[in-house]
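Presented below is the structure to which this report refers.
Left out: one protein chain. Kept in place: all the others.
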Amino acid sequence: MKPLTWGIGLLVLAALAIMPFFVTSYIVSFTIQTFMWVALAGSWNLISGFTGYVSFGHVAFFGTGAYTGALLISKAGWPWLPAGLAGSVTAAALALLIGYPCLRLKGPYFAIAMLGLNEVVRALISYFEDFTGGGSGISLPPILSIEPVYYAMGLSAVSVTLLTYVIITSQFGLRLLSIREDEIAAEAMGINTARLKLYAFLLSAVFPGIVGGFYAWYASHIEPLGTFPLLTTITMIIMCLFGGKGTVWGPVLGAVLLSVFQELVWARFLFVHQALFGALIVAVVLLLPKGILGVLQERYRLPRAI
Amino acid sequence: MRDSLILEVKDLTKRFGGVTAISRCSLALEPRRIYGLIGPNGSGKTTLFNLITGLEHRDEGEVRFKGERIDGLKPHQIALRGIGRTFQIIRIFPELTALENLLVVARSTGGAARRRALELLAFVKLDRLKGEYAGNLSYGQQKLLEFTRVLILDPELILLDEPAAGVNRTLLNDLLEAIRGLKEQGKTVVIVEHDMKVVMGLSEKLFVLDYGEKIAEGPPEAIQNDERVVEAYFGR
Partner (left out) sequence: MPIQITGAMMLQGVVSGLLAGGLYAMVALGLSLIFGVMRVINIAHGALLMLGAYTTYWLFALYGMNPFLSLLISFPLLFGVGVLLQRWFVHRVVNAPELSSLLLTFGISIFIPNLAMLAWTADYRSVEFLTGSFLLGPIAFSKPRLVTFLFALGIAGLAFLFLLKTKLGKAIRATSQHREVAQVCGINVRRIDLIAFGLGAGLAGAGGSLVSVMFSVFPEMGQIYVFKSFLVIVLGGAGNYPGAFFGGLLLGLVEGLASLLLTAQLSEVIAYILLVLVLLVRPTGLLRGRA
């Protein structure tokens, strides 16, 4: 990245850092959610945008992190920050458990398996009622100030973006892309695709686990149906796709634009909200499959790291 | 004697459903030579390459590379041991740039790898297109890019599946020269090629496949006059 880009980036970060002191708590909450979406869309990008393996149950890592955080806070009395961070451990463990066997599956089969596994996790959490509160979920004490969550979520979003930048400018990143482009050729050229896919999958689970944990604290209440919906996975995907998958700033751009759009436009059309979202998905897939940055990249020969 | 072989294929058999694609096929390759593998369409040449490089699993037989069994290894393990290949139907990484197509395969990262990649691109006259997506290159250029991608892997044994097809005449001579040059660098090369002039001109020894069986082997002059070979090509 050029010095100018760094300069602008630092300026934006500085502005975001002091923002909570100047705006209403409504804007702060909105920004917290946007940070969360940046982290989620960016994480999905790490496995699916890079390797082409469509993680259609990525919300499982978010939900696992949320339950880890909520349980550590409510049962073990942990402070929220370490409890949220611990979400990364369980999410990564889950990724290891399911990634190892499932990443052998090709194309649509991997997508279906991920979809199914998310349901398994959700159903298991509902089942172990004594521990997880079953269908009614876990309630946490209401939070007194949201600013700490703001910084925690913000740092998560920044970390995912930095991680993506580091990966994309490394040979590891190129190798992940080669899996997307032609896995067999990559294998034949000495690239250990199985191991690299697993690494990417693990990395892609870490931050959803963390922001899941933070989210549980922020929302004060979680329950299985609201924590593991397919819609959340789809939202991550569509944000990433809209901005441009396989790029650094695509998921950020997509998450910010769609969050703003959602807040400004859809909130006013509560009844047709879902229909509009459905139409938007169809429109993005058909009209802008490469995303905003993908199109710009192709037209102006921009590097992926932009 | 056996230890001096770089590749030894023994009684290799591969079936697809009821069809036997490779049938008790045996080859012995010595280092620093150029071999040709010929045969009519569907005779099993590409399948043989796939078996050697681990993309298909043998049903019977064994493959040894420098004396060690490699059948059963994963494709990337075989590649890292020193067997590189190109594909009959080009398999470059279309949305990576020409340069990235080489860097992604390089065994090291950093300046040296980059210099080597640029050197290889210059060698096939693709240096000016290094930033272009590989998918936007012409067919012949993609073929050459795939060829240089094997070279950056720096394998001891190189399997080339129709390297000359679609490469324009001016570059063809450079390509043939490069293949001969590989031998000077101590490499062993096996070429599948339909252009008989090319394959006869390059190879020191030919293997002929027909219906998955090796029906002849020998120097080009002998093969040209071999009755079974003539029969396999024209007799039906």
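Labels A and B are assigned to the chains in the order they are written; within every chain, residues are numbered from 1.
As a working rule, contacts are C-beta pairs under 8 Å (C-beta built on N, C-alpha and C of every residue); 3 or more make two chains touch, one makes a residue touch a chain.
Predicted, not measured: the structure shown is a model, and the values here were computed from it.
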Chain not shown, its touching partners among those shown: A
Omitted-chain contact residue, chosen from A:V23, A:I143, A:V285 or A:L302: A:V285
Among A:G52, A:G69, A:G84 or A:G190, the residue in touch with the chain that has been omitted: A:G52
Full-complex contact with the absent chain, from A:L115, A:I146, A:A219 or A:L257: A:L115
Hidden partner chain, residues of chain A it touches: 48, 52, 54, 56, 101-102, 104-105, 107-109, 111-113, 115-117, 119-120, 123-124, 126-127, 230-231, 234, 237-238, 241, 271-275, 277-282, 284-286, 289
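The definition used in the following text is that only the chains that are shown with their structure count from here on.
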Between chain B and chain A, distance of the C-alpha-averaged centres to the nearest whole Å: 42
Residue numbers on chain A that touch chain B, as the complex places them: 170-171, 174-175, 177-178, 180-182, 184-194, 301
Residue numbers on chain B that touch chain A, as the complex places them: 53, 55, 74-76, 79-80, 84-85, 87, 91-96, 100, 103-107, 109, 131, 149-150, 153
